[in-house]
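The complex appears here minus one protein chain, its other protein chains still in place.
On to subunit A.
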């Protein structure tokens, strides 16, 4: 009894001193909401929750979890995961009209994992890991198998601290058909230290989040440097959620918005466990006249940052500063457009892409990808990753890449052909995009006939092909100075920037929906009847008629002797002559 009391007391003590200098595992939580009006007039809201834990998860004996969710921590130590990125997305980020996203994700579910080099059987670990994640996030990740898993060689580099780049430790899979809904949101919210009780997570009301044109939630786990000297490793868990509100349909044609209008909630307090809790509002304007937008309440501070090759200004609301809630008890950030936006001259992002299936008929087709580089004078290379299921048989000799009417030879090609029912096609290419150009990549395919048990329950809906992935270092227009990752806002610090002159962009194209030749499943009975009849009745007789010749044998009466002999034989019971 006394022992129990001591343990409870100890626990209480431990909880009472958050971030105390004595406790060996030091962890911290930052939460952040970025509201950015998009060029089309819609509004993107990006939530980021970062839990950082200065602990060696891979070492045995870590059993006490505080801010870092235990479900994920145990996964990492059990499967020796180095990095894990999972995203569940409903809708499609329209880069052309919405601009470059901070975090892009393909439609459906995407999972990519780097394992430690001590893992012996990567495929087994991958299989088990995806099954466990499937349960954790209520997603169909258990459908990840060898037919949709690939090992890219160049597209997916570790985002965190890593000295191993042996790509055999990497697994990547996309499920383009996955539908994301509340059942996926709830377990995601439960990983947050404050749940949805306090802090920014209060805004995460499912009813409103799924009333949007784009919804993407993700979990990123990676090792990072513990301090500037980088002698030891900390673990970082980022939970991100991006939604795009259709300002047009919720505002009845007006493009003004407020927190309450979007989420039907307002923010009243920061999460008590968070060491930082901020709301950023992108108030930078293209035309240098700040007349365009008006934000209320007036921001306490303004943050200037160079993001994605552009200088931007953000209004910052620090929820931990007491002056914010002085006037009113809740914070409802509002934004008004001072004059209507001018139409039709949307600035297009430097890099965007589009993919479609061309051709008609059910035998062959062509996958075309258009990649746009709208940079006025800089060329840059892009890595394209295509994963195509085996039932579309790619003809690699038909791969054509043209830019400005000329053939564009990729400087690197990695192609892994598919094996029927075992693995998909994998095509990775490094393509140079000239300045101000459109590059068209086409490859032809043939549609395979599936076995009749392999069709989905709705075969006439079509079969999905996962989006292709574009990774590029896009040259920026302005010089960016590298910032300290710990100090800068979260939305700028997921992808490591290499130097000041370019920034990393990863883009996903649309998933494709391809029709395969589909038998009429409602008619097996008819077909069976017809074939049986044809085989039984017609075939045999016609075959007879065609192969045999019929002669009429005149019955020879024979002589009298023969007849007599036959009568005798008949009487005797032996066959006649």
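We adopt the following convention: contacts are C-beta pairs under 8 Å (C-beta built on N, C-alpha and C of every residue); 3 or more make two chains touch, one makes a residue touch a chain; residues count from 1.
Throughout what follows, contacts and distances are computed from a predicted model.
**Student:** Quick one: find the hidden chain's UniProt protein name among "GPI-anchor transamidase component GPAA1", "Integrator complex subunit 11", "Autophagy protein 5" or "Complex I intermediate-associated protein 30, mitochondrial-like".
**Tutor:** Its UniProt record gives the name "GPI-anchor transamidase component GPAA1".
**Student:** Touching the left-out chain: which of A:162, A:295 or A:357?
**Tutor:** A:357
**Student:** Considering the whole complex, which of A:127, A:167 or A:211 touches the chain not shown?
**Tutor:** With A:127, A:167 or A:211 as choices, the missing chain is touched by A:211.
**Student:** Who touches the missing chain here, A:419, A:460 or A:531?
**Tutor:** Going through A:419, A:460 or A:531 one by one, A:460 is the residue touching the chain not shown.
**Student:** Of A:248, A:337 or A:495, which residue touches the hidden chain?
**Tutor:** Of these options, the touching residue for the absent chain is A:248.
**Student:** In terms of residues, what is the contact footprint of the unshown chain on subunit A?
**Tutor:** Within subunit A, the residues touching the omitted chain are 90-92, 94, 96-97, 107-108, 176, 210-215, 246, 248-249, 252-253, 343-344, 354-362, 366, 368, 458-462, 464, 510-513, 515, 518, 520, 522, 537-538, 540-542, 544-545, 548, 550-552.
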